[in-house]
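Below is one structure, written out as structure tokens; comments come after it.
For this view, one protein chain was removed and the others were kept in their places.
A and B are the chain letters, set down in written order, and residue numbers restart from 1 in every chain.
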Amino acid sequence: MKYEATIGLETHIMQKTASKMFCACEYEYGAAPNTHVCPVCLGYPGALPMMNEKAIELCCKAGLLLDCEINSHSKWDRKNYFYPDMAKNYQITQADEPLCLGGHLEVDVNGELKTFTLERIHQEENAAKNTHVAGASLVDYNRAGTALMEIVSNPCMHSSEDALAYLASLKQIMEYGEISDCNPEKGQIRSDVNVSVRPVGQKELGSKVEIKNMNSFAFIQQAIEYEIDRQTSLLESGGAIVQETRGFDSDRGETFSQRTKENAHDYRYFPEPDLMPVKISTEQVELWRSELPELPVQRRTRYVNELGLPEYDAGVLTADKATSDWFERAMQHTKNAKAASNFVMGEMMRLLSEQDFSISESKVTPEKLAEIIALIDAKTISTGAGKQVFEIIFNEGGEPKKIVEEKGMTQVSDDSALESWADDAIAANPRPVEEYKAGNTASINFLMGQVMKASRGKANPGAVMQVLKKKLDAFC
Amino acid sequence: MLGEKEGMDINYVAHLARIDLTEEETTLFQGQLEQVLHYVEQLDEIDVSGVEPTAHAFPVYNILRKDEMGQSLGHSAVIANAPAASDGEIRVPKIIDQ
Partner (left out) sequence: MDDLHKLTITELSEKLAAGGCTSVGIVKDVLAVIDANDGKVGAYLTVDRDSALEQARAADVARAAGVTSPLLGIPIAIKDLLNVKGQPCTCSSKILEGYIAPYDATVIAKLREVGAVLLGRVNMDEFAMGSSTENSALGKTHNPWNLGHVPGGSSGGSAACVVADEAIASLGSDTGGSIRQPAAFCGCVGVKPTYGRVSRYGLTAFASSLDQIGPLTKTVKDSAILLETLCGHDKLDSSSIEMDVPTFSENLTSDTSLVGMKLGLPKEYFVKGMDSEVEKAVRDAVEHCKSLGAEIIDVSLPHSKYAIAVYYIIATAEASANLARFDGIRYGLRIDGKDPLELYKKTRAAGFGSEVKRRIILGTYVLSSGYYDAYYKRAQKVRTLIRNDFTEVFKQCDAILAPVTPTPAYKLGEKTNDPLEMYLDDILTTPTNLAGNCALSLPCGFSSGGLPIGLQIIGDSFDEQTILKVGHAYEQTTKWHKQKPEL
């Protein structure tokens, strides 16, 4: 019998807000433990939550970016469970009336365009961070109560490739939408993965296994693949899948049983009496929609149609928002999109790959790149010299014009200087001259190299070619 | 609907509520709470079809806070209140996933 896997993801994304979801504490990654806490996020007696309007806006904007319907009426619920990272021992979340409903994403999976549908997006609060030491655990509540939204997909994926492509696309859209920085290392994007396996042709889904709380895309891939294998072999050997929650052991690359259905949580959801419901008007939704930033797909199309870039360039430039934003800034200072694209995809990416800082921290700013391109376009320097200037600035900083002057990189197009170098080259190299005359036109390249050498790279290659041709053809 | 209610499994509920009960308490509370549950069954008499539930005594909407940073608590006050702490963190027995 053949089996197929069905996968759904619940992805938690930390939103870019200045303060936490229900209190005014700041969140700062890596801050000293328990320094950004208050009675609200510590669950002290008497403290009450107050909702952060920016988080609501970001959650709804995320929904709009993913084609969700924004719920005109949504409310808050308490989800009860005891855990040291949950200060109140209940999480404020949205059970039956979330902010966003439905939605979908179109994703390129290995060249095939697939649509993955969403069930909902709801707003909630984050948990604290536990660390484990010998014989005890330590809790830092700095992260407790930070704004967190949960994007729930339908069980619509069938392989780890689907899931990874979905996540990568989700991450890209959230970054573009300025909803979240989605840094997995900082725990800003984490997923619970539901995997089930059923015989091909069977209508109903197999028993669902949930693998909890993974932040690494590589682990998610391993966990899914391990689970599909495990469940398939279990079914093949006549076994049954138990509905359960499993953890992922990254050292062994395996999942392990954590909690079966029998001792599943009883969350006792009920409406949060401390928070009032949210009503969102269509006017508000339209206002938010008008504020949405351009998504990578839209940018890609614009780069091709308006800037005349090849599809390939547009894809590379928009893959990462920081790169694309940098390119956008460069385009405010130059009209030569292809040259800018070449520099970003070539020099910039090559040099960055050897460093561990991001494009926004590069000493070559978009303005400086535009200057370099202007110098090339004005034939003041050669493209090769331009690349040298780029690298010098990347490593040491500096102003393009100054560097060109100091290093004497200005191109020579002046005919008299070129003619004397050309005459020297022709006189000193009779063999290539003979060959050229005999019809081997490629021999001109050798002579050209000699002229460039003599000029120490400053000669304008186009002009050299013209002068050489003129002289050689005159002999014929 | 209410007629189908089974008796309360007080040990299960006490576990959910994270309270250890003595045997004496278990027996006592079981009896007392069954009386209370029996009493509240009178709500079954009422036809509530089409009635909206009340979650808030005075319904208002969109009570929002600007996304602005405010004062946090002093770290020392937080640690002073904690029954156990090390290295500025709150110390608990080893968390094992249940």
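Here are a few things to note about the model shown:
Convention: a residue touches a chain if its C-beta (ideal position, glycine included) is under 8 Å from a C-beta of that chain, and two chains touch if they have at least 3 such contacts.
Here the structure is a predicted model, which means the values were calculated and not measured.
Contacts of the undisplayed chain with the visible chains, over the whole complex, involve A, B. When the missing chain is restored to the complex, the residue among A:Met21, A:Ala87, A:Ile241 or A:Ala459 that touches it is A:Ala87. Interface note: of A:Asp266, A:Glu405 or A:Asp424, the residue touching the hidden chain in the full complex is A:Asp266.
Taking the complete complex into account, A:Ala47 is the one of A:Ala47, A:Leu101, A:Leu235 or A:Met465 that touches the chain left out. On the side of chain B, the interface with the absent chain consists of residues 1-2, 5, 8, 10, 13-22, 25, 28-29, 32-33, 35-37, 39-40, 42-43, 46, 48, 51-58, 60, 63, 65, 73-74, 77-78, 80-84, 90, 92-96, 98, using the contact rule stated above. Contacts to the hidden chain, counted on chain A, fall at residues 39, 42-51, 78, 80, 82-84, 87-90, 137, 139, 141, 266, 268-270, 273-276.
Just so we're on the same page, only the chains that are shown with their structure count from here on.
Averaging C-alpha coordinates per chain places the centre of chain A 41 Å away from that of chain B. Contact residues of chain B toward chain A in the complex are 16, 18, 55-56, 59-73, 75, 78-79, 86-95, 97-98.
Across the complex, chain A meets chain B through its residues 17-19, 23-26, 32-39, 42, 50-56, 75, 82-84, 130-133, 135-141, 247, 258-259, 263, 266, 268, 271, 273, 275-279.
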